[in-house]
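Removed: one protein chain of the complex. Kept in place: all other protein chains.
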Amino acid sequence: MGQLIAARVRSQRFGPQNLVLGLAILVLLVLVAYPMLWLILGALGVPADLTLANFERAFTRTQSYTALANTLYLGLGTGVLSMAFGVPLAWAVARSDMPGRQIIHLLVALSYITPPYLTALAYIILLGPDAGLINRLLRDIFGFSSGPLNIFSMNGVIFVIGIHVFAFTYFLTHSALKSIDKSLEESAQMLGARRWQTTLRINLPLVAPAITGGVLLSVIDSLALFGPQAIIGMPAQIVFLPTRIYATISSYPPRWGEASALSLVLVAMTVIGLGLQRFFLERRSYVTIGGKGVRSQTVRLGLWRWALLVFCAGVVAMSAVAPIGVLTLTAFSKDWIATPSLSNLTLAHFGTALFSDQVAARGIYNSFRLAAGAAFVAMAVGAAIAYLDLRTTLRGRVFLDYLAMLPLGLPGTVMAVGVLLAFIRLPIGVYGTIWILLIAYSARFIPLATRSVSATLRQIDASLEEAGRITGASWLQSMRRILVPMARPGLLVAFLLVFIPAFSELSATILLYTGGTETIAIAIYRLNDLGQIEVVCALAVFTIAVVLVLSAMVHLLSRDRTAPSEGVG
Amino acid sequence: MTIDRRRMLVMGSAALALAATARRGRAQDAAPADAGKIDLGRAKAEGRVMLYTSLDTQIVDTIIAPFREKYGIDVAYFRAGSAEVTGKVLAEADAGRPQADMVDASDLAALFLMKERGLLRPFESDARALLPASQRDPDATWIVDRLTQGVLHYNVAEFGAAPPRHWADLGRAGMAGRVSFWSASSGDGAPRIVTLAQHFGWDLVKAIVKTKPLRTISPQTMAQIIERRERGVGLLQNDNIAWRSKLQGKGTDFLFPSEGVPSELGACGLLKASTRPHAAALFHEWWMSAGGQALLSKGGKYSPRTDVEPPEGSLPIAKMKLLEQDYVVYKRDRSKILDQMADVFGGEWGN
Partner (left out) sequence: MAFINIEGIGKTFGSFAALSDIRLSITAREFVTFLGPSGCGKTTMLRTLAGFITPDSGTIAVDGRLLSQPGAAVPPEQRQMGMVFQNYAIWPHMSVFENVAFGLRIARVADAELGVRVARVLEAVGLEGLEKRHPGQLSGGQQQRVALARSLVVEPKILLLDEPLSNLDAKLRERMRVELKALQRRTGITFIYVTHDQAEAMALSDRIVVFNKGRVQQEGSPRDIYERPANIFVADFMGLVNRVSGTWAGPSQVQIGAHLLDVTSVAASRTGAVTVAIRPEALVPVSLPMPGRNLIEGTVRDSVFLGNIVDLSVDIGGAELHVQADRWCTLATGDPVRLAVEPTECVAMGNE
């Protein structure tokens, strides 16, 4: 009798559940752990050698130090900017009676989803030191002889990145402010505190962890943003770690080891940043004491609300309206230097971008299929890892979960170096094909999918699957007929959350693409090299439109998802 | 729930190994040694040629179109700066995953390196007879396919009747904030600057650096900058880019300073690892033919072939003073030179 059950159990060991989940673990290890291992091995000179020479070269050259110092300075600058923009806007939208709060909120979201390298391109048109539209305007009004603003500077890079990453601070602070219950402030006021005292003594300490967390996220993200660092930093002769890594590989002969050593420095920086961020956000828990049904107090500002509106509108004008506006205008202009007029309008650049340019047309096709493929892989692996973490007692599942979150701290450039080193020598031919991009994208965005699916699974009680099992359904049947249909909106959100950044990915792609595997971001980057700015703008407008539509879908789906959950139990 | 991890790994690696063996064993066809041995039938059967090039895509497109028309063979290309094209070829060779059938870069030193690494396949082109010996490899692994002169490119409105005429003019006091130069982060713009310095001294270059010139990543973006008057003048612009800008009426002009213009040799070669040797050779011959080179010239580039006219309205090569680059030295000292560029100009030069 004991024999019988043992045999039955052994056959289950190779049953669908272990097969599916085992495969997901294998994929995760291959996609994330294996490239990370090679990053370290590569830095040590493996396989040719075992040496510290790469570190020595990386750490003894002034170029590296300059890059490191610039990167740190950039992080500091964007952090400050992120706080200066994010906190006032969050407060104005969450707590004040400023008019147009909804629009400001949406425009912050828009500046967040716009790929930052497009913002950078837009600002070259807007703030080029002599020909920039804004500079020309300022000179006409104030009569400066040149300038006055120069995007090709450290401040220019900080500005362009800052108006992208401040959204992190904005969103975290906004939600923290929204979750402070009115009663906390009212009780302070009952004790005789003035308005500003309440803000300073009660609100600020309550949201401080959220602000710190947001600023740190901004800093971490800005360290990794290859696009603006290259597009504005190059002309400004300012080198950052990601652009330095790119240069060590894109020059000949490619210096893999040095790139790996530099990548590890970047990893160390982001890991420290993420550690700090986690530390601060963990202390955030007391903000949500109010729990559900929070009533937040609106501050009446009187005439000051108009001053606040001017500030907020100014920020979103810089971060979203102006860049997207100028890209759109250029995309539809026959001659982008000419002053805008009706006779100057054309659709020709869209024709070129979408159909006739070999690289652009291929780029669009590749971006769609890569984004869809990566979104599917990341969603599937993310779902399996989230399932393992939440529904099983597998030993080491915490480690798997951590591994699935790890790429969050890895800049695209670093991920690309790891993936390159890992797969370049494998006999399976993925290098130089679209597969290596699929691998890099899937690995990069697994955390987004894992987090999203995990949130969905938390909302679905395990008993729903168990009820299926005990009613006679096998694991696979209960997955297919119960869990997957119920989780479908959440899975779709996970899919889209990966699709959106993958569609416009630049920093890893630039190191991994080859002839035939160009993406839309590469087409934009390369066509910009070739000076075809109108076509670049047409592609940019197309990209933003796609991203915008998909983000709107995410928004609608996430809203629906929370509504009919009463039946879920 | 228990998961048998070991078993999963074993199964996974088995699948990988299987995929690997399936990938190998793609036998290479016997490659043609010269133009006469190209088998047209095989070329058509081999299919799409992959070209790695640093040439402007507008010219590449016009050269490919008639070839595709005539033979029904498609040509796809990967286009980037010369150093990046070279880096890609080397990286793919390291990976054992060569993608390119033919490579073209505006940096002879890069072709030297590829030859040294054994990546190039000797091929006797019909065009060899029409080129001076210095412009073709005695071992026939590479052949010069274009000459690029570094010209002085300027915005007409910026200077009116008195544009700068000599390189030294760009280092004058009044030029602060008006000069631009180009180089990708991989150091592409370096050879011609070095040539200039070798002939007229580093002080000239340093004087220009004092004007705080704006760096751009490519000749094309530099043209853009000059067209918009972001900067008034471009140092060592590609002649064809300046030529095109002028032709398109973008308000710019260019000149070949009389004291001499650095001339860069671009060259092409066929890759040993190519799996489409006949199709690639066929395209190589079209690329180097009088017809193909005429299209190059029509796009504003100088052909090394003596039987091809210079670009419309341009000086014949013979009437210019060309400053030639010693590519053997450049290849040997490249790392040192790039460090020097980083010292003088700042920024990233790929070393």
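Letters A and B name the chains as they come in the text, with residue numbers starting at 1 for each one.
Operating definition for what follows: contacts are C-beta pairs under 8 Å (C-beta built on N, C-alpha and C of every residue); 3 or more make two chains touch, one makes a residue touch a chain.
Just so it is clear, the model here is predicted, and its values are computed rather than measured.
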Subject >> Option from A:Pro47, A:Pro427 or A:Pro485 whose C-beta touches the chain left out >> reply: A:Pro485
Subject >> Absent-chain contact - pick from A:Phe332, A:Trp475 or A:Phe499 >> reply: A:Trp475
Original post:
Residues on subunit A that touch the omitted chain in the whole complex?
Top reply: 1-2, 4-6, 8-9, 12, 393, 461, 463-464, 466-475, 477, 481-482, 485-486, 564, 566-569
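The criterion applied here is as follows: only the chains that are shown with their structure count from here on.
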**OP:** List the centre-to-centre spacing of subunit A and subunit B in whole Å, with centres computed as mean CA coordinates.
**Re:** 35
Original post:
Can you name the residues of subunit A that touch subunit B in the complex?
Top reply: 13-14, 17-18, 21-23, 25-26, 30, 63, 128-132, 146, 152, 230, 234-239, 243-244, 246-254, 337, 358-359, 392-394, 420, 424-429, 431-433, 514-516, 526, 528-533
Original post:
Can you list the subunit B residues touching subunit A in their complex?
Top reply: 1-5, 7-9, 12, 16, 19-21, 23-24, 50-52, 56-58, 61, 76-81, 83-84, 86-88, 90-92, 94-100, 110, 113, 177, 184-187, 214-218, 220-221, 223-225, 227-231, 338, 342, 345-351
